[in-house]
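Structure provided below as structure tokens; questions to follow.
In this view, the complex is presented without one of its protein chains, the others remaining in place.
What follows is chain A.
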Amino acid sequence: MAGVGNVDLRRKTNYLIVDSKTTVKQIEDTFKEFTTREDIAVVLISQYVANMIRFLVDSYNKPVPAILEIPSKDHPYDPAHDSVLSRVKYLFSAESVASGRR
């Protein structure tokens, strides 16, 4: 509705609708495809779907495309599961503070 949907001549879309019939393999393959396409700068993924492929999302570390985990209608956003925040949270752990003070 905001005009971001794109369908090319080969009927390939820049989005994937995840429902009860969508497999984890399909989500993984689509994630890998979108993160390697040159015409995609930001990948929006609902956090619920990101949790299904958490290993893949957390291991992604390129600046572009940026992976943004967003809340979905039925699943609110949880900062504890956000891949970016989990990457930086170790700075706030007691271990990192203690190692800095030694």
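Everything below uses one rule, namely that contacts are C-beta pairs under 8 Å (C-beta built on N, C-alpha and C of every residue); 3 or more make two chains touch, one makes a residue touch a chain; residues count from 1.
One rule holds for everything that comes next: contacts and distances are computed from a predicted model.
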Choices "Tubulin delta chain", "Vacuolar ATPase assembly protein VMA22", "Telomere length regulation protein TEL2 homolog isoform X1" or "D-2-hydroxyglutarate dehydrogenase, mitochondrial" - which one is the UniProt name of the chain not shown: "Vacuolar ATPase assembly protein VMA22"
Residue ranges of chain A at the interface with the undisplayed chain: 1-9, 11, 13-14, 17, 41-42, 44, 63-64, 66, 68, 70-71, 73, 76-77, 79, 84-85, 87-88, 91, 96, 99-100, 102
